[in-house]
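Note that one protein chain of the assembly has been removed; the remaining protein chains are unaltered in position.
Per-chain residue numbering starts at 1, and chain names A and B are given in the order in which the chains are listed.
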Amino acid sequence: MASDSDLSCTGLVRRFSGHAAVDHVSLNVPAGTFFSILGPSGCGKTTLLRMLAGFDKPDQGDIYIRGQRMNDVPPNRRPVNMVFQHLALFPTMSVGDNIGYGLKRQKVPLAERRKRIAEVLEQVGLPGLEGRNPQQLSGGQRQRVALARCLVLKPTLLLLDEPLGALDLKLREQMKVELKHLQKAFGTTFVYITHDQSEAMVMSDQVAVMKDGRFDQVAPPEALYREPATPFVAGFVGDNNRISGDLVAVQGELAEIRLDDGSLVRGRIASDDLETGGRVDLFIRPESLVLAGDALNSGYSGMDACIRSTLFDGANSRVEAEGAGNNTLYARLPQDGSAPRFNENATVRLAWDPALARVFGARI
Amino acid sequence: MQSSVSRLSLWLLLTPFLLWIVLLVLLPHLQMLRVSFQVRESWDTLAWGIDQYRNFFTESYYWRTFVRTGVMSLFTTFLTLIIAFPIAWYIARLARGKARGLLFLACLIPFWASELVRTYGWMILLRESGLISSWLQLLGLADAPVEMLYNDVAVIIGLVYNGLLFMVVPLVTTLDGLDENLVEAGYDLGGGHLTVMREVVVPWAMPGIVSGCIVVFMLTLGSYLTPILMGGKDSAWFTQQIFTQFITRFNWEQGAALGVLLLVLSSVIVWVGLRLSGQSLRKVMG
Partner (left out) sequence: MIRSVPRSRWFDALYLGYLVAFFLYLALPLAVTGAFAFNDAPYPSLPWKGFTLDWYLADGTGGRTGLFHDDGLLSALWVSVQIAFWVTLVSVALGCVNAVLFERLDFRGKEFLYLLMLLPLVIPGVILGVSILVFYSGMANDASRSWGIELDVFRPGMTLVVMGQVAFISTLSTLVIAARLRKFDRQLEEAALNLGATPLVAWFTVTLPWLLPSIAGAAAMAFLMSFENFNTTVMLTGSDTPLTVALFNRLREGSTPVLNAVALLLMVGSALLALIAMGRSDKD
């Protein structure tokens, strides 16, 4: 095991009555990084996290934390702490007692305990709230207490199980940034699971996209967005348009695709299992679609589309259009005054740089 | 290893439960059933037979009291429900804040006194030399002392009083959980007071209604003090006969048979009630 790796797992499998909830997952988290596991609900991410915490045992594979094998270590002896989905703050204890709970189990003397509780509360921005009841705190404050309760123990690894899910949108945005700062400040390794791609993208150093018990791709957020490795990642991370067609030719990095209405478009090849004549999907992001009048760049691909409606959403405003073969497409509407106004059912030409589109073999 | 630990803890927890339910509930009742089929031929010889049950059916006094007790218990239960429902509704839906808590607490007041004390209170009020009689005379509504005790109405007043608390509490609990939007939707879609009551409120409150009715019915059927202290000479209650057989006549076999019959009656009525209302014991009691 590499010594700078805080967590490493090899070939983890967990089956529930024959169905593999976690299916041969291997991962390696370098010390001091923010690692997210992103996936839709039911993809097995919670099961994976519970195995790391010790509440569940893998049927196969090993878990190493700082090079120590953890498979047979009970949850209370693992150098791992967890922020639970619903926080699990003890309702019968004050904030101070909640934070002191783990220290007490480590037999830290009272005076030292008090000092460390005060310190950690200061660090999470809640100085002097020891005596409060968790129920009296706001959602964001409780979040911080749950974090403090773990961080005060200086764990090797902090697991977070979608802790922001219960917060309202505004607070969630704020906490995202704050969590990232806290992780930097404490230098603790975070393993964060979520189904919200924006949370994963904003906070993480590395994101693993999980689907049906397997990792589809593990990469930094930007790579995930720009170079999705599978059609699932392309569709799940960020908004994307999918256009289906038949592969007619391969020219170097680019694939030429015949759409169902007969027109030809091009995109960059993203997987190596493409066969000429086979069915393929082309993914193109809304912001890469240009609403072109006539001034088209010569290398661009394009298709005619019929405007269905305009969806105003500030900086994220889009136009919904129907392209060849009944594909619904969304194109970004820049809000700098450069976008024209559209009438419903008007026809526009949507164009893109083939280097920004990605082509995968079609999912069956 | 894991499974042997959990097996051990299962047995550790199961043992007290089994001891309780077997030694204090199941075995005693089976023994009562057995004794009820024993016929005492002389002081130390026993035979099997159904003499006790035959006695019950041949002596009209027994089965008349039996039927009377059952019918009056049902009537009392129904009356308690009718009286308690508006109160529970008020507490759960109309009262606010402090008043709500106070009213609920007030409903619990009778529970602070035992059945004996409650019955005694009614005796002081209703008897010939009692308060109500005195007040009536004072107001000139009666010229001589009026005896209001020792009749069926008095018994029912007392029994309803005993049962009210056990009806109000489950009703308040279920009505509390009723989403007011449901009621509003009922009106919004054109329902009148009665329709909304029948179609929305009562079905929702059914578990509470059934739970309250079962408890009140069991209490009434098994009550002893109220009928004996407030009832007249000919308003016997079935529990009294069981008591007489056991305590006064030392005829355990007959007493056991009467006990079994009362148990059968209560089980059948509870079962029918659950069936008719489509509820299960687990749902309304657990």
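Rule of thumb we're sticking to: a residue touches a chain if its C-beta (ideal position, glycine included) is under 8 Å from a C-beta of that chain, and two chains touch if they have at least 3 such contacts.
Remember, predicted model here, so these are calculated numbers, not experimental data.
*Asks:* Quick one: which of B:14, B:50 or B:189 touches the chain that's been left out?
*Replies:* B:14
*Asks:* Can you list where subunit B touches the absent chain?
*Replies:* These residues of subunit B touch the chain that is not shown: 6, 9-10, 13-14, 16-17, 20-21, 24-29, 31-32, 35, 44, 83, 86-87, 89-90, 93-94, 103, 105-118, 120-125, 127, 129-131, 134, 161, 164, 180, 183-184, 187, 193, 196-197, 214-215, 218, 221-225, 229, 239, 242-243, 246-247, 252, 255-256, 259, 262-263, 266-267, 270, 281-282, 285-286.
*Asks:* List the residues of subunit A that touch the chain left out of this view.
*Replies:* Given the touch definition above, subunit A has residues 53-55, 74-77, 80-82, 84-86, 88, 90-93, 101-102, 105-106, 149-150, 153 touching the missing chain.
Keep this in mind: only the chains that are shown with their structure count from here on.
*Asks:* What whole-number Å value describes the gap between the mean CA coordinates of subunit A and subunit B?
*Replies:* Result: the chain centres lie 60 Å from each other.
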